[in-house]
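With one protein chain held back, the other chains of the complex are shown just where they sit.
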Amino acid sequence: MANERVAIEIRGSRIGGGAFGLIGAAPRGLPSEVRLKIAQELADSGATMLHDGSASQTDPLFEPQAERLELLAEMRRLTGLPVAGGLMDPAQLEGLIEVVDVVQVGAFQMQNYALLKELGRIDRAVLLRRGAANTLDELLSAADYVLSGGNERVMLCERGIRTFERAYEATLDFAAIPILKERSSLPVLLDPSVARNHRHREALSVAAAASGADGIVVELARDVGPFCERVLGAATISSGARDPHRAIGDRLRQS
Amino acid sequence: MANERVAIEIRGSRIGGGAFGLIGAAPRGLPSEVRLKIAQELADSGATMLHDGSASQTDPLFEPQAERLELLAEMRRLTGLPVAGGLMDPAQLEGLIEVVDVVQVGAFQMQNYALLKELGRIDRAVLLRRGAANTLDELLSAADYVLSGGNERVMLCERGIRTFERAYEATLDFAAIPILKERSSLPVLLDPSVARNHRHREALSVAAAASGADGIVVELARDVGPFCERVLGAATISSGARDPHRAIGDRLRQS
Amino acid sequence: MANERVAIEIRGSRIGGGAFGLIGAAPRGLPSEVRLKIAQELADSGATMLHDGSASQTDPLFEPQAERLELLAEMRRLTGLPVAGGLMDPAQLEGLIEVVDVVQVGAFQMQNYALLKELGRIDRAVLLRRGAANTLDELLSAADYVLSGGNERVMLCERGIRTFERAYEATLDFAAIPILKERSSLPVLLDPSVARNHRHREALSVAAAASGADGIVVELARDVGPFCERVLGAATISSGARDPHRAIGDRLRQS
Partner (left out) sequence: MANERVAIEIRGSRIGGGAFGLIGAAPRGLPSEVRLKIAQELADSGATMLHDGSASQTDPLFEPQAERLELLAEMRRLTGLPVAGGLMDPAQLEGLIEVVDVVQVGAFQMQNYALLKELGRIDRAVLLRRGAANTLDELLSAADYVLSGGNERVMLCERGIRTFERAYEATLDFAAIPILKERSSLPVLLDPSVARNHRHREALSVAAAASGADGIVVELARDVGPFCERVLGAATISSGARDPHRAIGDRLRQS
């Protein structure tokens, strides 16, 4: 689009500037061993990074921070992939950055300016989730807070805004993808968690990849391989490759 | 998805049930000869149907009905494709169905129950546009009005709902596509007119095609060929073809 | 407010310009004799006008037009008050204006420009309800259509817009009252039907009256007298009377 696209480097992986980022996780509710198994499947299927299901809006107070960090560290050891960890309480930042490669800022914290300023000073990439009532202007302004502190590794993530429609929890704003890409050179991701089931999440992830998103953030409980193949295939199409299926094969062989 | 998909037959063309419908038009503001030229380009590029730019929310009273119908008839003669005409004043229905193959019901009329009942009795397919403040339940209920009158050729079209976001005129609700496909067997289309420019409309059309929409309704002023190629390519991918580029070639040779 | 306020004259009653309009009805679901009894109670309690519960969004097709008009005519005969009748199908206009003093345009028809233009030519006052997804600008623009046809007796009615909040059917936009009064000289009414019960409707009607609305449109199934007393009392306060309770007494004696 209009801006020169910037690629973010995260421990050898790249997102943006033509490199599609598939950031996956198992849902938080599952047992640790299942989550690790799904993490391995994601790595085997071409995922770029892992996360800890922090998209969840469930009560963060009942999620023991220590266990969560241990699981993230284990996922990283096991797969060799970089990991993103959700920050829901700013007081957890210090512990978090010892473990993760990317700090994922929850939608509720998107306008916590004190936190944003602090994130501008850390040596970790930042994944900024749009708040459910925040405009794209406000998301870009939040990113500017981090950037102006000197941290240039910021990714933007659309994950749904609140509307009158009751068929799902929030309305995914797809038009945000081309608009954010036009107004910023930062990688633009989409998280389809508001969709009600695996099939819907897949349809929306494929749509995001095809429409030029730089990546997706997703939770998967099953069918990891086929999901990744379809999304990465769509991403390859959108990047203009003439033979997406060969491109996916190449990508998997490289990883 | 869950429902068996129904294909709508319109004068030899098919939309739904695996057949992707590309319903295109030139913007209304252009001169007639330019609109006809774009109509021909659309036909040459694999479009399924033509329409008259009725997506526009401009004042219908200043659009002379006779001229509009004449242009639709001319587009049909010229290209051999079926045409869809927008209905903005129910009083225009009688004149409209003499010319068009599909009646496109504007978002403002989506809950005009008297009109919907009448549309159930006509021998023309109906393209039902979701109102900017209507839920998916209401759209499905409007479709039921037409269906219950005996007219089974109904298509559903998502074209944006009103939200707080100011970056565009309405928020395209992409999750509507998998949800409508799950709840109904009717073809589900998307109209990306609320996007601000050609490039955004293309990104969103490709996303719709890739995510399983049965078609798009779109206005194009330029780059008709590349636009159609990309969208039809994405549609072919989503339908599971192993070589989308060959599939597009086949499609164009058949048309 | 900023504009000189205009009073609309309707068969001897006035709304606007300092005269508060209490336009009441029984809910549609009740038997005719109960609706007539409530109409009489409204008249005895100081109501300015009666209506036919057309606020309802229930299916207009199953409401026999003839019975509805007969009831309106009977309410008028019985009480001597002017009556407002809802227009949900434009084809009903002709029959409606033979009976009613005010044509109430349903929210679904607010942008039916052909209808608005026709309403500009009739000799009946028009009560224009804001659509659930329409901005205040669009409501004012709809009013302009009627005014520009030569019909100057137009009233504006706020009745709720669609938002993410699920605690009620639509969010009553109270700030619409001062904004509409600033931008227009037409009477500004509020209809609290979206509230879930009598008590909420009363609280919101009192609030509307107190904040300077020119009237309310309301449905009541019980406690008609106390409701009217409280609302008219609040209206008197807002108009600057030093002793609202005496003012209400005066009003009732005059009626």
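Observations, loosely collected:
Just so it is clear, A, B and C label the chains in written order, and each chain counts residues from 1 on its own.
The rule is short, and it goes like this: contacts are C-beta pairs under 8 Å (C-beta built on N, C-alpha and C of every residue); 3 or more make two chains touch, one makes a residue touch a chain.
Since we're looking at a predicted model, the values are computed, not measured.
From the set C:161, C:186 or C:224, the residue in touch with the chain omitted from the display is C:161, counting the whole complex. Contact with the omitted chain, checked across B:135, B:163, B:184 or B:205, is made by B:163. As for the chain not pictured, it touches chain C at residues 1, 133, 135-137, 161, 163-168, 171-179, 182, 192, 194-196, 199-200, 203-204, 206-212, 233-234, 237-238, 242-245. Of the residues in chain A, those that touch the hidden partner chain are 59-61, 88-91, 108-109, 111-114, 117, 131-134, 161-162. Contact residues of chain B toward the unshown chain are 162-164, 166.
Here is the rule we use: only the chains that are shown with their structure count from here on.
At the centre of the protein atoms shown, by the Cα-centroid criterion, sits B. Here the spacing of chain A and chain B, counted between their Cα centres, is 33 Å. Look at where the CA atoms of chain B average out and do the same for chain C: the two points lie 38 Å apart. Shown for chain C are the residues in touch with two or more other chains, namely 162.
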